[in-house]
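The complex appears here without one of its protein chains, the remainder shown in place.
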Amino acid sequence: MSLQIFSLMRHELLLIAVLLLILVAEIFWDPARKKNIRIFAVILFGIITLLGFLPVPEGSLFGEMYIVTPVRLMMKNILNIGVLIVLLQSITWLGKEKNSDKISEYFILLLSTLTGMSYMISSGHFLMLYLGLELATIPLAALAAFDRYSNNSAEAGIKLILSSALSSGILLYGLSMIYGTVGNLYFTEVAGLFTGSNLALLGFIFFFTGMAFKISIVPFHLWTADVYEGAPVNVTSYLSVISKGAALFIFIIVLFSVFPAISVVWQKMIYVLSILTMTIGNLFAIRQQNLKRFLAFSSISQAGYILLGVIGGNELGMASVVYYLLVYIFSNLGAFGVAIAISNASGKENIDDYNGLYKTNPGLSLIMMLALFSLAGIPPVAGFFGKFFLFTAAAEQGFFILVLIAILNTIISLYYYLLVIKAMFINKSENPIPPLKSDFPTRLALTLCVGGIVIVGFASIIFEYIRNMSFGV
Amino acid sequence: MNNGIPLQYFLILASIMFFVGIYGFLTRRNLIGILMSVELILNSVNINFLAFNRYLYPDRLEGLFFSLFIIAVAAAEAAVAIAIIINIYRRFSTVNVEHVNEMRF
Amino acid sequence: MTTDFGYALLIPLIPLLMFLLLGLAGNQLKARLSGLLGTIGLGVVFVLSYYTAYKYFFATEKIAGAFSKITAFDMVWLRFSDSLHINMGILLDPISVMMLVVISTVSFMVHIYSLGYMKGEVGFERFYAFLSLFSFSMLGLVLANNIFQMYIFWELVGVSSFLLIGFYYQRPTAVLASKKAFIVTRFADLGFLIGILLLSFNTGTFDFSILCDPQGAAIATGSGAAFLGLSVMTWSLIFVFMGGAGKSAMFPLHIWLPDAMEGPTPVSALIHAATMVVAGVYLVARLFPVYIISAPDALVVVAYIGAFSSIFAAVIACTQTDIKRVLAYSTMSQIGLMMVGLGVSGYGGHEGLGYMASMFHLFTHAMFKALLFLGAGAIIHAVHSNHMTEMGGLRKYLPITHITFLIACLTIAGIPPFSAFFSKDEILVAAWHHDKLIFAVEYIVAGLTAFYMFRLYFNIFWGKETHYHHTPHEAPAVMTIPLIFLAFLSVFSGFIPFSKLVTTDGIPFEGHIDWSLALPSVFIGLVGIIIAMVMYKKETSLPDKVAATFKHGYKWAFNKFYMDEVYMFVTKKIIFAYISTPVAWFDRHIVDGSMNGISRLTNAFSFRIREFQSGQLQKYGFVFISGVLLLTFLMVYLWN
Partner (left out) sequence: MNILSLLVLIPLLTIAGILFLKDTQKTRLVSAIGMGIQLIVAAVLVFMYLSERKAGNTDEMLFVRSYEWFKSLNIYYTVGVDGISVAMIALTSIVVIAGIFASWQVENLTREFFISLILLSSGVFGFFISLDLFTMFLFYEVAVIPMYLLIGIWGSGPKEYSAMKLTLMLMGGSALLLVGILGIYFNSAPGGGELSFNILEISKIQIPIEAQRFFFPLTFVGFGVLGALFPFHTWSPDGHASAPTAVSMLHAGVLMKLGGYGAFRVAMFLMPEAADEMAWIFIILTSVSVVYGAFGAIVQKDLKYINAYSSVSHCGLVLFAILMMNKTAMTGAILQMISHGLMTALFFALIGMIYGRTHTRLIHEMGGLMKVIPFLGVVYVIAGLASLGLPGLSGFVAEMTIFFGAFEHTDPFHRIATLVAVSSIVITAVYILRVVGTLLLGPIKNDHFNHLEDATWFERISTITLVVAVAAIGVAPYWLSTMIGDSMLPIVNKLLTANPF
């Protein structure tokens, strides 16, 4: 153990440090000024986000159980940025009276899930993966049930924890079979020893579905909408972006580096599942009235699109997925940011409530529109580039029909995104949401999102950067 | 080492437990019952791991440790789950899973 | 070849400039001034045309005894490919020069006449602008040196005609008439265009000088491939003739012409009597070498259509009461005669008698028909009605009009020494030598013509004594001077030695009067006049008795053989009710419906699958497990 560990495991260690600091602060802070913990925590987190960008040597720890490569670091940084935005967006909400007694809990829970994700991203062993996954999931259930006095929140919590328990059970069962056929669970060794025996395949499928649950791929997605709707908006935004992103990322790593031997198999599976995911997600999204639920289904279909990058199965696929996740974080958080701001101010969460929003809140409406366009993949915002690269990755493998279906699906999704835009810009309302003045953190968060949405696409350097790192997954 | 019980027995036991767990998950109406079914699933996994480790790869203890971790995590999971179930009980005055369906479609 | 005809470019350009000036700035000018400007412009054109005619026919050297074809101006306007390009040019040859004279004369007269006739009308300057536009287009048409340029101006002529017919645009009948005229001729032009397409791709050129060269390569080609027994060349020329038939109101495309009389009378005189309607004749004449050499079958079509139209129209003319409509049918009949002249003609020297006669008749017809219309205009001006039933005894009130009208009637009846006697006679001669049936038809037509013209004459100027609200008075001098001038031309233009000037191959020949055929034709003309005199000079019940005798025939003729009804059936019923409405319905409900159907289906499907999201945790679990099993089966299936 030397300093090297610190630098390699920097993200996780810093996160834990922040966790502890918040805990300490919670104990010693003057109760009257507990609200300031919010600022304290966000600033701390901002600092570690910046620190995350420091250059770092590649390497591995614990006998390759923990691996650091540039792309994994990049992914962590992307998640950090996302979490920073989420935290910024949470400040107003946490300042509310009903949350005043559990401010630090929020941070602790949230940051511990992030720690879990970081470990998951860096994992080089299925045990590490599993631990990270659970660490990322169990506190999330608590977060989903964060709103103690809301039926929906409680329901969301129980649905999340029980479903995810089931899925991790199945995932573990799969792992146990893989273990039985291979003899150990290091990524590198499994990759070398993996056979196409039926037991191993069964194990793979079980593992696959466990992961698919996390990414909410149809038909393993059913928890998603309910949890998203029930959980507090901030948590939903976190769920939809960060936890899904982390799971997706490691999903690709595992598929690419552990199971390349059966790539034909999982490509076919993903082919079917991605079509299902996009289509079902979209079809459900069409009818939604609650904005959170709406975004939940939209995020399901987004996962379907991302699978197109996964199916690419090469550096381009990897790069396009990571890039898209970055874009997606900005876009989705932008959309959620507006929803949060409005929910905080007026408590309204239905699409109908947004009628005539542009008249009263032009700025928020424009941000929402940008974010939705980005999600729909409309140029010149970043989502277009993200989608384009995903489709390119799939097309490179010759999956043109799949690409066609995906793009046709984007039309359905465009339809419902336009419904929201229509509500804001075209529909008239008797009592629109009054003009609201958002505070600095919210503005900062939204500015970050808008900046990301606008710049990430045009600035080719970002994509090229990710692309260059994606070699040697 | 070989005390007469073949590996398959363990595996069959584990699969039975697994499916019993799943069956329980799908049919129990009580949230606690569902949670217990999940534990059943996890334990079947543990059996698998241990059996494989003991029979096939006795030179390393990966399976053993894996199952230790699973037990630990399962405990944490159960703790959170039960906490939420308690809250459910407060809010819904029931722990019947069928009544916890305010959000749908 | 002399090229000092460069100034000829001015001939079409001056009216164009006038049109632009009057059209853009007309409403800023005083009405009177704009009328004068237009007239002066046309006056210049008139002078230039006569100068050109003089210079061309008498001051230019002939080449090998033939009038040369002079290209006074030429530029590429639009290039399709290296060989096919549309040029804008000016071609001077006997017929185009002759047409110049006709057009500028009539147009100038009409311009002058309208100063009086249209005085005080709303849109006076607009009228002159349109007249200038028409003059420009018509001059461009006749001067065209290639068939495509001709088509271009052909269309422009059509639109000017449309604008002028619809001059009284607040009168629904005028609007309908203008619409009808445009659409019918447009339909005919479709044929023309197809003809041009076929012709130009067979011969590889638009240029008249190449196309119509009897020794040229163009004429020799294209007779190989055949379709329905006729060569491609024949088809293309029949199509071209379709265009000509539309403009020249040949059966069955004639229905627009009588309605076109809704326009101001000077317009009828200019466009629908003297110039535009003979464009079809001119077109056939222009392409005559092609017709006669590569597609004589097409020429037969021309002859028969012409003959049928002439008798068809003559019969109808005998029954109409609107004086302008009588004249319109008369025009149609006379143009049919000209077509016959072309159709029965041969090529070269005396063989080309029909051609020469046709052009001759075109010339004389322009003069006397313009005179008739202008005279009719003066009458209408005086009594404010178009119907001869409301007229009678006008000879006392309108002496000048009366005399000039009488001259015109005598001319059209073919009474020597008036001009039409000569031209009509030569057509009959040509027909006699070519096809006896056609001759017989035309012979009858000659009689009918004399009859209906004098029916008109007697009804207007003699007949019953009608009581008028205002005492009719003679038109002002600006209107009578053109009448007198045209009367003068009608009387004396017969003495122009046309066979020396306008022939098929440009080489003059000696024309003479074949009295053996001329006398019978004069005779039948006189018979017609006498019958008309008996019936209409005094108010008698004779006409009614005659009408009652031929009850059905009269009814049919009076209703123009129900051609309008047939057309209405085709347009309203077939086009509107059976094609367009179903197309629109199909588009809205089937094509668009299927697009909407897709979205409706998506929505419905989306509604149907909502049960998946039941909110029941265990059902979610069930789906989850089913998914796992499904994947497993898939995997086993795929893997093996």
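Points worth noting:
Order of writing sets the labels: A, B and C. Residues in every chain begin at 1.
Note that a contact is a pair of C-beta atoms (placed from the backbone, for glycine too) under 8 Å apart; a residue touches a chain by one contact, two chains touch by 3 or more.
None of the values given here were measured: they were computed from a predicted structure.
Taking every chain of the complex into account, the omitted one touches A, C. Interface note: of A:Ile39, A:Leu199, A:Val264 or A:Ile426, the residue touching the hidden chain in the full complex is A:Ile426. Only one of the listed residues, C:Leu156, C:Ile210 or C:Ile403, touches the absent chain: C:Leu156.
Residue positions on chain C in contact with the hidden chain: 76-81, 84, 86, 148, 151-153, 155-156, 159, 166, 169-172, 175-176, 178-179, 182-183, 186-187, 189-190, 193-194, 197, 200-201, 571, 575-576, 579-581, 583-584, 587, 591-592, 594-596, 599, in rising order. Summarising the interface, chain A meets the missing chain with residues 316, 319, 373, 378-380, 384, 388-389, 391-392, 395-396, 398, 400, 403-404, 407-408, 410-411, 414-415, 418, 421-422, 425-426, 460, 463-464, 467-468.
Going forward, only the chains that are shown with their structure count from here on.
Chains A-B form the pair with the most C-beta pairs in contact.
Note on chain placement: the centre of chain B and the centre of chain C lie 97 Å apart, centres being C-alpha means.
Residue positions of chain C touching 2 or more other chains: 610, 613, 615, 617, 621. Along chain B, residues 22, 25, 34, 100-105 each make contact with two or more other chains. Those residues of chain C that touch chain A in the shared complex are 599, 602-603, 605-607, 609-610, 612-613, 615, 617, 619-621, 623-624, 626-628, 630-632, 634-636, 638-639.
By the touch criterion stated above, chain B contacts chain A in their complex at residues 11, 14, 18, 21-22, 25, 31, 34-35, 38, 41-42, 44-45, 48-49, 52-53, 56-57, 60, 62-63, 65-66, 69-70, 73, 76-77, 80-81, 83-85, 87-88, 90-92, 100-105.
Those residues of chain A that touch chain C in the shared complex are 158-159, 162-163, 166-167, 170, 196, 198, 201-202, 205-206, 208-209, 213, 219-220, 222-223, 225-226, 265, 268-269, 272, 280, 283-284, 286-287, 412, 415.
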